[in-house]
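The structure that follows is given in the form of structure tokens.
Omission of a single protein chain aside, the complex is shown with its protein chains in their original locations.
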Amino acid sequence: MIIILKDGASEKQINELVDWLHGFNVKTNLVDGVHQRIIGLIGDTTKIDMEKIQAKEIVEQVKRVQEPYKNANRRFHPDDTVIEVRGRKIGGGTLNVIAGPCSVETEDQIITTAVAVKEAGATMLRGGAFKPRTSPYAFQGLGKEGIRLLCEARKVTGLPIVTEIMDLSDIDLFADVDIVQVGARNMQNFTLLKALGRCDKPVLLKRGLSSTLQELLMSAEYIMSEGNNKVILCERGIRTFEPATRNTLDISAVPLLKQKTHLPVIVDPSHATGIASLVEPMCLGAVAVGCDGLEIEVHNDPKNAWSDGAQSLTPSQFAEAMKKIAAQAEFSGRPIDKGQE
Amino acid sequence: MIIILKDGASEKQINELVDWLHGFNVKTNLVDGVHQRIIGLIGDTTKIDMEKIQAKEIVEQVKRVQEPYKNANRRFHPDDTVIEVRGRKIGGGTLNVIAGPCSVETEDQIITTAVAVKEAGATMLRGGAFKPRTSPYAFQGLGKEGIRLLCEARKVTGLPIVTEIMDLSDIDLFADVDIVQVGARNMQNFTLLKALGRCDKPVLLKRGLSSTLQELLMSAEYIMSEGNNKVILCERGIRTFEPATRNTLDISAVPLLKQKTHLPVIVDPSHATGIASLVEPMCLGAVAVGCDGLEIEVHNDPKNAWSDGAQSLTPSQFAEAMKKIAAQAEFSGRPIDKGQE
Amino acid sequence: MIIILKDGASEKQINELVDWLHGFNVKTNLVDGVHQRIIGLIGDTTKIDMEKIQAKEIVEQVKRVQEPYKNANRRFHPDDTVIEVRGRKIGGGTLNVIAGPCSVETEDQIITTAVAVKEAGATMLRGGAFKPRTSPYAFQGLGKEGIRLLCEARKVTGLPIVTEIMDLSDIDLFADVDIVQVGARNMQNFTLLKALGRCDKPVLLKRGLSSTLQELLMSAEYIMSEGNNKVILCERGIRTFEPATRNTLDISAVPLLKQKTHLPVIVDPSHATGIASLVEPMCLGAVAVGCDGLEIEVHNDPKNAWSDGAQSLTPSQFAEAMKKIAAQAEFSGRPIDKGQE
Partner (left out) sequence: MIIILKDGASEKQINELVDWLHGFNVKTNLVDGVHQRIIGLIGDTTKIDMEKIQAKEIVEQVKRVQEPYKNANRRFHPDDTVIEVRGRKIGGGTLNVIAGPCSVETEDQIITTAVAVKEAGATMLRGGAFKPRTSPYAFQGLGKEGIRLLCEARKVTGLPIVTEIMDLSDIDLFADVDIVQVGARNMQNFTLLKALGRCDKPVLLKRGLSSTLQELLMSAEYIMSEGNNKVILCERGIRTFEPATRNTLDISAVPLLKQKTHLPVIVDPSHATGIASLVEPMCLGAVAVGCDGLEIEVHNDPKNAWSDGAQSLTPSQFAEAMKKIAAQAEFSGRPIDKGQE
């Protein structure tokens, strides 16, 4: 960490600051410039709150050199984290494809879709039971019943299930869920993150609409700092000025996150684009840049879907896409996960 | 609502769509163009989910004409909402100034600051007991004890207190709080919003970092649709590409929101800019454009603040600023709220 | 085009508006709603200026249904445009790789780099002679001499040359250049675009930092409306809030542009990311999603480059990347362009 001092800071003020900094268990090194004086902090600054330093009267700027996360940092944990879910391994050199509808609507819908995506080659099933909707007048999800139906679909297909939690008061309902998803709008719901950090369950953490990659990693750190290291990061598009797509898929996030962290990284092309015809090319691109998985919306009857129909693939579109995805995955040296069999 | 159909939609398909639309209790009007056929929906479309229509096979685009919110809509409630809090009236033609520290730290700190802001002319006291912090290693707030200390400060000064709720499981702790604040990161925590909609307590709803004004109004609608109409909207800066300020204050949001909704609108210049020296000019600008209130961070000793020190004013800076704010408020015909006396 | 009228527009006002609209050679269709009255415009509205309609007193909103571009529109020109450059075909089902340094610095530098990229499989040579630099104190390019050196490099390697024009007063200097590049900062330099529209020379048009895809297509339309249809579009990253990369590569722009227009689309991963280690994965991703070409910065000695060294590949990194790019291109059914041989 580097501290740039204001012009005219007195020796006394600097000495006081330096003494105070030593309280954080770091060494300091004072650099004298013509226009500026700078203090370099030496030691572990991960847990030092920059704001506290910034507030000091004689401080002009504070610049961080070290990343402010530790558990999620590849520098300290060079090996890839591999997360096992009913025999599938996320982050272990294969590609996992999580497919299913935006919302669980009926038993018929979820079972039909689950069977179809399984047949097409999906490795996990997604489906929303609790739905964060912009409007209070839109369908809010089946709740507990939705989770029950997902479990039914798992019984039929054997696919592990992934579904979103919206509030920590519902946490007990997720006991049978294989992967708990934290949606983009909850990426900085820190109370929820801490509670999930105390569970022994994989968490699929989606990047917030306007969250930086560092903030995403800090949210992962919230979960990990409570003891749960099974965090899967998901790039799902960020909010930009471009109106042609629902969001803008930040595809360079994939290799960049893989450099910064040992956690698996997956991509959700459905929410990133909001347009069904863009899902397949985005899947191929995401696999080509090195993602560990994909999360894709598939609905047995998108034109009658209760939510997100415009970005959902039909089972036959998905089957078509999966052929190409599987070939690309094979080509990229990261074949579709076959499970334990 | 206007539905633009794809080229080549058959009469049969269009008839089916029209029949289905009639199920929403609206009339339809088919417009024939050379390149396009369009269906206009006539009636109350507020509660129709555009996505469901968008998903239909023959639909190219759906465009909304009416706003998707009703309770918050000035069109349906032309008179300004006025929210009374211990004799102060937010939205009633006066200016309320909510001041205080980012975090409640100690009894001495909050009492000292409360007394100082009261003296300088603040009309309410703010202070964080539960703090949403990007890093799990940063100070997370005093929690319940923080609320107790705020109540103490209210006893001493008579100022109503405003503090942030982070999770609905804490809701009982807010029984004595005068205004419950929902932070930017929780603006779309819909479970929390619905719970607050069932309380009889004013809610100060901050705009999300990358939320549109329409999304802000939809979040207000969540609270109001459950029966609580006491919602105060707060512009606190949005995330843009500009790195010179912490966020970018979207000042045109103030008059625009006042056109769209009858709810009071306040401005938080401290979080919007993140720079203490910009707080005063932003306050004057916000008053000049017609806001109903300001929320300002003041700390008795910013350089030792546990959070947000760089954007906090000292009591004497605040007193200086308040003189100008009061004069501007008077000039703008919206004088500082004097309370019941 | 759809015109939504304000409440309370009189019959007389509507009749006047409708008469005025008929002057644009379109038919109109009036839709009566409970809350709204709407006019649909039927006919060719491509060249109608929405702003003029928006300004009318009784108009609340105008919404465009048809795209406002014609020459660039795939709807009117379904076949892909193929642009021939010295035997290479951009947009004809192959992949062209344009490689070379950010700036032409010396004869040795450009020849050495050109020979190296040719050997590694590049199909064209890039190099900046006129450099748009944020600071007036940074290297501004060799100008005319830079173009001469590029021609030398073309003589040695046979590679067609691509270089950027910054001002139309320099246009004569580009007589020997194979493809004239318009940089992101000049995407809306309409005077320059029109002048290039009167040349018979391929134009590589880079997307502006904060330009929408529609604006990019409108800028292509500027060139095409003057008679030059040889326009190559280039996605090179957009400006967002994310600081980890120089820009954010909007990769979904590739398939989306291919849907909207018949013009070739290429990707510049060097400027999009600003980080050399991300260039290779972004190239693979861009090929997988269907781009017609890549533009990559390569420098024989990046650590001594006069500009953009941090995002430039060394010749050996480029050779390594080209092996993978060629394999991916082959796999994606869009092999590297072999030229006429």
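Order of writing sets the chain letters: A, B and C. Residues in each chain are counted from 1.
Assume contacts are C-beta pairs under 8 Å (C-beta built on N, C-alpha and C of every residue); 3 or more make two chains touch, one makes a residue touch a chain.
From a predicted model like this one, the values you see are computed outputs, not experimental measurements.
K.L.:
Which candidate, C:Asn25, C:Thr106 or C:Thr191, sits in contact with the chain we can't see?
P.N.:
C:Thr191
K.L.:
Just one of C:Thr112, C:Ser210, C:Asn229 or C:Gln317 touches the chain that is missing; which is it?
P.N.:
Checking the options C:Thr112, C:Ser210, C:Asn229 or C:Gln317, the one contacting the hidden chain is C:Ser210.
K.L.:
Which listed residue (B:Val62, B:Met218, B:Ile232 or B:Leu284) would be found touching the missing chain in the intact complex?
P.N.:
B:Leu284
K.L.:
List the residues of chain B that touch the chain left out of this view.
P.N.:
Residues of chain B in contact with the hidden chain: 210, 212-214, 238, 240-245, 248-252, 254-256, 259, 272-273, 275, 277-278, 281-282, 284-290, 327-328, 331-332.
K.L.:
Given the full complex, what residues of chain C touch the hidden partner chain?
P.N.:
46-47, 49, 51-52, 54-57, 68-69, 130, 132-140, 166-169, 185-186, 188-192, 194, 209-210, 215, 218, 221-222, 225-226, 239, 302-310, 312
K.L.:
Go through chain A and note every residue touching the omitted chain.
P.N.:
2, 4, 29, 31-36, 38, 40-43, 61, 63, 65-66, 210, 239-241, 243
As a working rule, only the chains that are shown with their structure count from here on.
K.L.:
With chain centres defined as mean CA positions, report which chain is farthest from chain C.
P.N.:
Computed centres place B farthest from chain C.
K.L.:
Approximately how many whole Å separate the CA-defined centres of chain A and chain B?
P.N.:
Once rounded, the distance between the two centres reads 27 Å.
K.L.:
Do you know which chain A residues sit against two or more other chains?
P.N.:
Within chain A, residues 210 contact more than one other chain.
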